[in-house]
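Mind looking over this structure? Questions follow.
Missing here is one protein chain; the remaining ones are kept as they sit in the complex.
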Amino acid sequence: MAEDAYKPHASRDAAAEARYHRRAFVVMMALFIAAPAVVYPVFVMKALCFGLFACAFNLLLGFGGLLSFGHAMFLGMAGYVSAHAAKVWGLPPELAILAGTAASTVLGVFAGLLAIRRQGIYFAMITLALAQMVFFFCLQAPFTGGEDGIQSVPRGKFLGVLDLTNTLVLYYVVLAIFTAGFLLIYRIIHSPFGQVLKAIRENEARATSLGYRTEQYKLAAFVLSAGLAGLAGATKAIVFQLASLTDVHWSMSGEVVLMTLLGGMGTIFGPVVGAFAIITMENYLAELGSWFTITQGLIFIVCVLAFRRGIMGELEAWLRKRRAG
Amino acid sequence: MTFKRKLLSAAAMLALSAGAAHAQISGGVVKIGVLNDQSSLYADLSGQGSVLAAKMAIEDFGAAKKGIKTEVIFADHQNKADVGSQIANKWYDAEGVDVIVDTPNSGVALAVSQVTRDKKKAFLVSGAATADLSGKACSPNTIHWTYDTWMLANGTGNAIVKTGGDSWFFLTADYAFGHALERDTEAVVLKSGGKVLGKVRHPLNTQDFSSFLLQAQASKAKIVGLANAGGDTTNSIKQASEFGIVKGGQNLAGLLVFLTDVHALGLEKAQGLIFTESWYWDLNDSSRAWTKRFAAANGGKYPTMVHAGVYSAVLHYLKAVEATKTDDGTKVIEQMKKMPTDDPLFGKGTVRADGRKVHPAYLVEVKKPSESKGPYDYYKVRATIPADQAFRPMAEGGCPLVAAK
Partner (left out) sequence: MTEIFGVPTQALFGQLLIGLINGSFYALLSLGLAVIFGLLNIINFTHGAQYMMGAFAAYFLLNKLGLNYWWALAVAPLAVGATGVVVERLMLARLYKLDHLYGLLLTFGLALVIQGAFRHEFGSAGLPYSIPEQLTGGTNLGFMFLPKYRAWVIVASLVVCLGTWFVIERTKLGAYLRAATENPAMVQAFGVNVPRMITLTYGFGVALAGLAGVMAAPIYQVNPLMGADTIIVVFAVVVIGGMGSILGAVVTGFGLGVIEGLTKVFYPEASNTVIFVIMAIVLMIRPQGLFGSR
């Protein structure tokens, strides 16, 4: 499936690639830093959390070539643990977020060990099955509050100094977390590990014959993806002071697939763009209930039939043509 | 020159602030936000109907004539606490909303109540059920208007046991709301001298109740209590009719049923169902007249008690705004508790210190198809529970606002 994903060109272009990435990163950061002046900050924070979630998902799909249909379990589980840690154990926000991230990483190890052995559609199905089990666990377990979720999660003081009840302070902390996660993913992709991962995606048999233990690489990618998705979920729980079943439901797994597909699988900035697009759309269509579902479905269909490279994929291909021509 | 300018601007400021002191209504508009389910399980019993009810209240209050500018907006919380609280936050922070009304789904209502408290606005709950809203989660910014789990449990449980239904079997939705309803009803049944012969918990949104209904039949309890809501309730009723439960001599007690559920099921399947509501369109002349107006503007669909509650709450809210000349949430809610209520639907009533609106409740039974003489003619009233007995006594709720006194 990643055959259609946007593929970076050979290393001869690596320098141009890196320049483009740097420039795009600067533009992105400038936009985010200035955003609260123009846009309702809570909305941007939501998009940032989902952007991180989508980037983590893209690490597995776009670069690892593995479609997980159960990624919501990491987002949601981390959210519950983080919310519980902040509310019941009284941990300060940074520790609560760490707790949530740790929980999803551990879950990622277990899920990964079970799922990695299979490929393609079987891999997707098994992640779906595991996510459903996590969903039902969250539904039944007393600490999650079932249908009501965990509410009134305190925001507290980040590192004992930054008062998160101030929306602007909270915004920049969330932006910092997003940036850290984003840069980490970038480093992972452009490291030797990332190269091997891409090789496995292209042709696993060949990679094995070259002596790589592909199972271990895939598992590592899975766990990293799970952990970073958890970071997004844990942060989101603190921002919205709520952890609920929505975040572990299978439709959330579908949403992150949509964000990544729309934004551009296998691109660096694609998932962020996709997340913003979908969250914005959700914002405007929220009053029209069913229209949001219909529009989501239409975007899926259009993307699969005619727009497989996604927004950033198409954009980068066009930029490439301009550079070459 | 500069001094004159300064003087002029100072004078202008004074004039403006004097004017402002008279109109303490934020933004010059009383903005009402109807937050409910517009697209799924509760859309029919609340949805657009609640928006219409709010608008009718504004019209009947005569806001335009009194010079109070109002605006009504609405949004769909999709039964998700996170969506609900995000909309509430945005409305209060960025759109100048002064009061949120309706909000079915207890989880969402609790979340919105917290946000409203933090922002010191007002929240009038009509759709949600949890009695915690006037109990341990009570707030000086929230009033729980139409009904709650205690009223349902007490009304239905008590009345049924007294009329001979003294052995029960519970079919409970396995989540917080279902458990609460089962717990409250069981307590009432036992206190009234009845017995609980068994209970079974089913997952939320179950399609098939046959095995649970089988267990209910085997227990031979006189009453099968449905501690569930929405699709689960209508599904259990539909399938109970298929398995001949009512024909076999057992009666179904719906613990949370609305007019729209009966309409969806049809009288053939729903006949004999017993439950409690706090308002029905056919109770008296003023209710009937109001219903006629409502149905005409609502595509022929009749109002539920939730719609009536929204109307009643918004009407009383506007009266309080007029009296206090402000739309500051905490102050208006305080005023609403001070003033007795009076409207064409619920008649005269009061709002207690814990935020609970009090009015009579009615035990109703669904008519047989042959007994129904017109559209939506579905209920016969079996008993009236007076206002002072219909709701949980304030002292027992554990509301911190009350305990402090």
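For clarity, chains are labelled A and B in written order, and residue numbers in each chain start from 1.
Note that in this section contacts are C-beta pairs under 8 Å (C-beta built on N, C-alpha and C of every residue); 3 or more make two chains touch, one makes a residue touch a chain.
If you're wondering where the values come from, they're calculated on a predicted model, not measured in any experiment.
Chemist: Out of A:I150, A:I177, A:V196 or A:V257, which residue would touch the omitted chain in the full complex?
Modeler: Of the candidates A:I150, A:I177, A:V196 or A:V257, A:V257 is in touch with the missing chain.
Chemist: One chain is left out of this view; which of B:G164, B:P203 or B:P340 touches it in the full complex?
Modeler: B:P203
Chemist: Would you mind spotting which of B:K55, B:K222, B:K269 or B:K337 touches the chain that isn't drawn?
Modeler: B:K269
Chemist: Which residue, A:M125, A:A220, A:M281 or A:A317, contacts the hidden chain when the whole complex is considered?
Modeler: A:M125
Chemist: In the whole complex, what residues of chain A lie against the chain that is missing from view?
Modeler: Counting only chain A, the missing chain is touched by 1, 3-4, 67, 114, 117-118, 120-122, 124-126, 128-130, 132-133, 136, 140, 250, 254, 257, 261, 289-294, 296-301, 303-305, 308.
Chemist: Even though one chain is hidden, which residues of chain B still touch it in the full complex?
Modeler: Chain B touches the chain not shown through residues 39-41, 43-44, 174, 200-203, 205, 207-208, 210-212, 214-215, 217-218, 231, 234-235, 238-239, 242-244, 248, 260-261, 264-266, 268-269.
Throughout what follows, only the chains that are shown with their structure count from here on.
Chemist: Okay, in this complex, where on chain A does chain B touch?
Modeler: Interface residues on chain A, with respect to chain B: 40, 42-43, 46, 139-140, 145-149, 151-152, 240-242, 244, 246-247, 286-290.
Chemist: Any idea which chain B residues touch chain A in the complex?
Modeler: My answer: residues 38-40, 43, 74-76, 78, 80-83, 85-87, 89-90, 93-94, 106-107, 110-111, 114, 174-177, 203-204.
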